[in-house]
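Can you keep this structure in mind? I'll have questions shortly.
For this depiction, one protein chain was excluded, whereas all remaining protein chains were kept in their positions.
This part shows chain A:
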Amino acid sequence: MNTVTQTGRQETAAPAIELRGISKAFGPVQANKDISIRVMPGTIHGIIGENGAGKSTLMSILYGFYKADAGEIFINGNLTPIPDSQTAIRAGIGMVFQHFKLVQNFTVLENVILGAEDGALLRPSLSKARGTLKRLAEEYELNVDPDALIEDLSVGHQQRVEILKALYREADILILDEPTGVLTPAEADHLFRILENLKREGKTIILITHKLREIMHITDTVSVMRRGEMTATVKTAETSPEKLAELMVGRKVLLRVDKKPAAPGANVLEVENLRVVDEDGVERLKGISLNVRAGEILGIAGVAGNGQSQLLEVLGGVAHGTGSIRIKGQEIDLTGKHSDAQSRRARGIAHVPEDRQREGLIMDFTAWENSVFGYHHDPAYQKNKFLMDNAAIQNETEGKMERFDVRPPDPNLPAKSFSGGNQQKIVLAREIERNPDLLLIGQPTRGVDIGAIEFIHQQIIELRDAGKAILLVSVELEEILSMSDRIAVMFDGKIMGERLPQETDEKELGLLMAGVNGEVA
């Protein structure tokens, strides 16, 4: 009986959500242009597009966070104006934002009932929510300790709380904005299982993402957005990642990295028994030994938080450790005044940090100022003893921006006004153009548009082909597999093993990342 109603509903019933002619402008920027979309009940609908394509704006309109300039919203076939979030919640819409909207020092229960309390006193609401949460946890694999404080939970669990919040408000339509951006592969898989469960119960899900793999993996239908417009809506089964990428970017995109076999030379970086203990006294690196040769990319795979960040920081001179690091056979100081980032740069180590917005750039400073940080003592940038030669720096930055296709190519814009991909290109240009012997690069394409990913990958390969050594850290397995000439997997501050990309696959690497030794398993 269940199947009958479900298929019947899918064919004849009104769409769960229908948007007609939605437009929204922020000043001169047209974020959404005449967008129409139909999402059938009980399906998972993906919305894919580059950063800034207008996906989040569209969903914020649906959730009553912004007001559309024009257009109509229909929920289950009824015209439903949504002027505020309260209306959206009443209409059965729940939203899981990319940046969670949780109160950090409240318990899970308190966060769940906030705004949906049953009366003026908390006690009845809390005990009711406790029961509901228990039921939801069993139904959808949404287990969280109801009495835990949010700040003590992992990101994956915090996300579950957001989903629970929506379900507690009896949402039938769930919107998730870039839900896997902060999750480990295992957490992402768990999330997808939850979404499948929700779909089975007849909930409608809208998934916003820029990751093609997720779209292909879990959605029933997919809409593509480009520059504020809806360019296509297709059945997922009838499309391919290549086609979607082309629709997103507006031109053909190489999803596979095109590169020649490596021609490695002598060792550039040799690390022996490297150990790092952080401020809390926790040992984050437990005796790492590795080497990177000239003309080679060594990829470090691993779930975030297994010591990769510390490895990059010690090598880049940002953190302290013990052990031995040699560059071209020369020992490097790990303590003392020649152990800082500037001394490392002088030794030919360039560092593109994992968190470009916090460590790679100063967001309020202009592109030209950002393009010399770390190298600002270079005599070429000085006019005299006291003054910097700003004109020369601006000139040079303009050249860099052109070569690295930074858009818009205006050196006087602050870093924060560039998109993620263009910010990364500014950092990359700064580091690569110094012609380093060794490039340390962390999460090179995190939060970067698909078009820019292609460009950044090409730049890294070119540097390799110019005979430089590259240490690449990424949590994206696909990136590691396609870019690296050798792969080392880190788990719990140790190297679990080394593999050649052509002789391994995601499954084997995934096991190593989980701390299971491949040979044993």
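Simple rule for what comes next: a contact is a pair of C-beta atoms (placed from the backbone, for glycine too) under 8 Å apart; a residue touches a chain by one contact, two chains touch by 3 or more; residues count from 1.
In the analysis below, contacts and distances are computed from a predicted model.
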Considering only the chain that is not displayed, what protein name does its UniProt record carry among "Aspartate carbamoyltransferase", "Helicase Helix-turn-helix domain-containing protein", "L-arabinose transporter permease protein" or "Secreted protein"? "L-arabinose transporter permease protein"
Chain not shown: contacting residue from A:E50, A:E110 or A:E187: A:E110
Listed in rising order, the chain A residues that touch the chain left out are 26, 63, 65-66, 84-89, 95, 97, 101-106, 110-111, 113-117, 119-123, 125, 165
